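Heads up, one of the protein chains got dropped from this complex, but the rest are sitting where they should.
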Amino acid sequence: MDLGLDVEERDGYAVLSVRGEVDVYTAPRFRERLIELVSEGKHRIIVDLEGVDFLDSTGLGVLVGGLKRLRSHDGDLLLVCTQSRILKVFEITGLTKVFSIHDSVDAAVGGGSGGAPGQ
Amino acid sequence: MDLGLDVEERDGYAVLSVRGEVDVYTAPRFRERLIELVSEGKHRIIVDLEGVDFLDSTGLGVLVGGLKRLRSHDGDLLLVCTQSRILKVFEITGLTKVFSIHDSVDAAVGGGSGGAPGQ
Amino acid sequence: MTVPGEPAEVIELEIPARAEFVALARLVVSALASSDSNLADERIDDLKLAVSEACTNAIEAHDAAGSEERVLVRCKAGEDALEVCVEDRGHGFDPGQLPNHPPVTDPDRLKFERGLGIPLIRALVDEVEFSPTDHGTSVRLVMRHPGNGTAAS
Partner (left out) sequence: MTVPGEPAEVIELEIPARAEFVALARLVVSALASSDSNLADERIDDLKLAVSEACTNAIEAHDAAGSEERVLVRCKAGEDALEVCVEDRGHGFDPGQLPNHPPVTDPDRLKFERGLGIPLIRALVDEVEFSPTDHGTSVRLVMRHPGNGTAAS
């Protein structure tokens, strides 16, 4: 099972696009990639979940861990997600209130943390 | 599991387009549709296999049965198939020599039985 | 998949307790659920996620217990519901004793990268039952057909 993890620069943000299924098997690679970015000094990260077919609590854990790590560097982690079945996982766990979730990378870049639906 | 079975008229042929997986579960519907066509007086039939994802020996059996039935009515059954993994099943069983297999419905209509690769 | 009045169909999948096989459990359950015309796509996704969480926990329990045995995923396609049991041979646990997370408004919320699996399972399926077995834990997940009390518990 392949997990796609592509990084692009966009207006001072590192955009990490995730493709495929994020579960207990693939999450470690996702976590490592995030940690790598932070240690390269990328403290403003957008995680684009539009290509994700499946995300479970292990994936949520990676994102929560990433946000914590970035905040400790005064950075930020924004999400891009419009798929209802992925959003649902954030809603059930209350994490829509913790993350700033945007409709597109453009909206995330433009809006920063202020665009969080839950805020 | 759905099996698509659409019929269209083309230059005196009834074209039966099959979509999906033809196996022991779906083959009975395929067989019934063919028999129905024959009993409606359609004795020149093209079976278009381009939309088939999977075909096993049960599917081959339906086609052999159809050809036999049509020949007994002085009719014909032509196949359209270009997918190598489906053609392979005909090759292994020697049925490329029994069926007239064409690259498209147009080629089948134009060529009749004479276009059989194995002849 | 099921004929009214017929007994439930049982399909079993047994996988090594390793992370890479959770995807296979999801695949089997979603294929079965898709052939159950009584379950809408959204509910199939919910069941798939719940099964994935249960299998992940089972595998982590095997890991922690050093167990080399396999995890069993038993699906029952019945007249009223689709039921999936995930049986492990791990160390067992008491689901009543799990810690509660701080509310999402609390800054400490970010300390919790884990512990979201069982709350998700509870929210997603119509019924969930954690039972200790002789060797580990059995988690029973039930997705009822509409008209059989489908309100999420």
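The chains carry the letters A, B and C, assigned in the order they are written, with residues numbered from 1 in each.
The definition used in the following text is that a contact is a pair of C-beta atoms (placed from the backbone, for glycine too) under 8 Å apart; a residue touches a chain by one contact, two chains touch by 3 or more.
Note that this is a predicted model, so its numbers are computed, not measured.
Considering the complete complex, which visible chains touch the unshown chain?
Checking the complete complex, the chain left out touches B, C.
Among the options C:13, C:39 or C:143, which residue touches the chain absent from this view?
Candidates C:13, C:39 or C:143; residue touching the omitted chain: C:13.
Out of B:15, B:34, B:60 or B:81, point to the residue that touches the absent chain in the complete complex.
Of the candidates B:15, B:34, B:60 or B:81, B:60 is in touch with the missing chain.
Taking the full complex into account, find the residue in B:23, B:50 or B:76 that is in contact with the omitted chain.
Final answer for the missing-chain contact: B:23.
Going by the touch rule given at the top, which residues of subunit C touch the chain that is not shown?
The list for subunit C reads 1, 9-16, 18, 20-21, 23-24, 27-28, 31-32, 35, 70.
Against the chain that's been left off, what residues of subunit B make contact? List them.
1, 21, 23-25, 54, 56-58, 60-62, 64-65, 67-68, 71, 85, 89, 92-95, 97-98
FYI, only the chains that are shown with their structure count from here on.
Mind checking the centre-to-centre distance between subunit A and subunit C? Centres are C-alpha means, answer in whole Å.
25
How far is the middle of subunit B from the middle of subunit C, if each middle is the mean of its Cα atoms, in Å?
Computed from C-alpha means, the inter-chain centre distance equals 43 Å.
Multi-chain contacts only, two chains or more: what residues does subunit C have there?
Residues of subunit C never touch two or more of the other chains.
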